[in-house]
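Only one protein chain is missing from this complex, and each of the others stays in its spot.
Just so it is clear, A and B label the chains in written order, and each chain counts residues from 1 on its own.
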Amino acid sequence: MNIPATTLPSPAEQGLNLQGIGSSGEHVAAQPAIEVEGFNAWYGDYHALTNMNIVIPEKRITAFIGPSGCGKSTFLRWINRMNDLVPSARATGTLKLHGQDLLDKATDVVELRRHVGMVFQKPNPFPKSIYDNVAFGPRLHLRMSRGELNQIVEQSLRRAALWEEVKDRLKSPALSLSGGQQQRLCIARAIAVGPSVLLMDEPCSALDPRSTAAIEDLMAQLRNDYTIAIVTHNMQQASRASDYSAFMYQGELIEFGQTEQVFTMPKSEQTQNYITGRFG
Amino acid sequence: MTTITAQSPPALPQGKPKSKALRRVRESCIMAGLIGCGVFSIATTATIIVILAVEAFRFFRLDEVSFWEFISGTKWSPLLGAEKHFGIWPLISGTLLVTLVAMSVALPLGLITAIWLSEYAKPKVRAVIKPVLEVLAGIPTVVFGFFALTVITPGLRWIHEGFGVYNAASAGLAVAVMCLPIVTSLSEDALRAVPRSLREGAFGLGATRFEVAVRVVTPAALSGIVAAFLLAIARAVGETMIVALAAGASPSLTMDPRSEVQPMTGYMVQIFLGDASNFGPEYYSSYAVAATLFLMTLLLTLIGHRVRVRYRQVYE
Partner (left out) sequence: MNALMKNTPNARSGRFFKDHLFVIVCLLAAGVCIAVLGVMLASIIVQGMEHLDTQLLQNPPSRKPEKAGIYPAMIGTVYICLVCAVTAIPLGVGTAILLEEFKPRQRTLARLHGVVQLNITNLAGVPSVVYGILGMTAFVELFQVLGSPSDPIWTIGTTDNWYYIQLPFGRGVLAGGLTLMLVVLPIIIISSQEALRAVPNSLRQGALALGSTRWQMVWGTTLPAAIPGIMTGTILAMSRAIGEAAPILIIAGVVYITFTPEHLMDDFTAMPLQIYDWASRPQESFHHVAASGILVLMAILLTFNAVAVIIRQKFQR
């Protein structure tokens, strides 16, 4: 695991400093992908997220950790506006993806979700064939020949490290795959649409350790091409697989920084306590 | 319109993007069609209410009729005699009598069978009986009417000579047979929806199966059972073919199940089966009767809805 030498400011400590990003580091600079400022979210009267400020760097893996109910999944589901499905959900503040405000009423959520893929806690392949699952997204958005579609399916499955396992049975039902394979299929399905951001909501919590390892390997490969935000309960996973870590507690972002720093020298006592297992 | 542009999306998908304008047009057309479907159902109700109201109003404007006589009169003789009487109560009593006979048989029998199915019967037995109930619920009502006419009535007359060739008891029993599968199936659904933990809690306190079924599960499922009962009552009130075949055609204000009665639905069939180009008061009276019937079933539906809403609050 090579962690880039970029130093991103910790918003908890210094507030948001957009200028600092990318220009301060001598090494490979990370561009901001998602910029969040003064973000609040509610479910009905319940204040789920309070005044969040964070910049998620592009083409890096950012892990969100924290005890259950701390709002990390809620935050993730606002990035692709999946919370639109919850009738009582609303949010204020700024949430920008590549400079575009996502909370703007005029935002085309369909277009947004094309650019921000999502992988869910439980693998949710459609009850169709493996091929049709991956082809679902491209068929929605693109006009293309059969050959082009085949190519997209193959490349997506290759990127999701599933091609070798399924290339001979693309027409068999997706539900016949194992849990880990299903989750990789869901990643392939998300990739096939051509997103720049991948949101992963506890993608390994329903999987066995071997499948988890496969998904983590896959994330490491995808890191070069995609901005990945992952919510996880698994502290080891966050420390192994992510470049940056954000610790959230009771709807607030407590600490954000490079994973190594967050896990070895956390600035906040709460983070320290959570990481060492004193609560959570 | 904000469009989101990715800075460097991985060069994966090829092909041309589909037209967004086309997508938007298609979405709006489909949405309009779906809303049209919803509007259709509202329009159906509205049309029923308007038709019944307008025609009933026309009926009450006629010289031979008065609204007061309609809602308070005890004589209904629209077809025979020099003087026509339009008092709704004989028809209502006919409906109520048939419904009463039917429900006093179907509700207890259905509920007991449902308790047995849900709390006592083996899974295999239930697996057979549930689909059978579904099939029975699908038997056309004209079949029950035929059964009433050819089996129940002769049977009743054999038991007791007081029963007429057409009588309320026969129609009521046939309606009971018709309602039994509905009552049983829906009550059983309600009983099964009671959480296991409740039963286990009661068994844990040393209750017998009977005590668990009657004192714990049935009260917990009561609102669902009541909703099932109300549905059955509504079906009995609105039942047409059985009463048209077996109850008779002479409206009389009686609570004697052995005698011939004419429920509201029976009267409507009688009028529409006659010369339909007849636009006399008896023709319009059927609309007034239909309006009364509609109000009765509407009331039952609304009560059922209330009960079910409360039921939801209890369990969620």
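Here is the rule we go by: a residue touches a chain if its C-beta (ideal position, glycine included) is under 8 Å from a C-beta of that chain, and two chains touch if they have at least 3 such contacts.
These numbers come from a predicted model, not from an experiment.
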Identified contact with the non-displayed chain, of B:Leu191, B:Ala234 or B:Val261: B:Ala234
Residue among B:Val175, B:Ala247, B:Leu293 or B:Val307 touching the omitted chain: B:Leu293
Omitted-chain contact residue, chosen from A:Arg113, A:Arg184 or A:Arg223: A:Arg113
Where the missing chain touches chain A, by residue: 80, 82, 84-85, 87, 110-114, 117-118, 120, 122, 124-128, 136-137, 140-141, 186, 189-190, 193
Residues belonging to chain B that touch the chain removed from view: 23, 26-27, 30-31, 33-38, 40-42, 44-45, 47-48, 51-52, 55, 108-109, 112-113, 115-116, 120, 131, 134-136, 138-147, 149-151, 177, 180, 184, 208-211, 213-214, 231, 234, 237-241, 244-245, 265, 268-269, 272-273, 276, 286-287, 290, 293-294, 297-298, 300-302, 304-305
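As a convention for this text, only the chains that are shown with their structure count from here on.
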Rounded Å distance between chain A and chain B, as computed from the means of their C-alpha atoms: 52
In the complex, chain B residues that touch chain A: 1-10, 12-18, 20
Residue numbers on chain A that touch chain B, as the complex places them: 31, 58, 97-98, 100-101, 104, 106-108, 111-112, 115, 138, 140-145, 148-149, 151-152, 155-156, 159, 191-196, 225-226
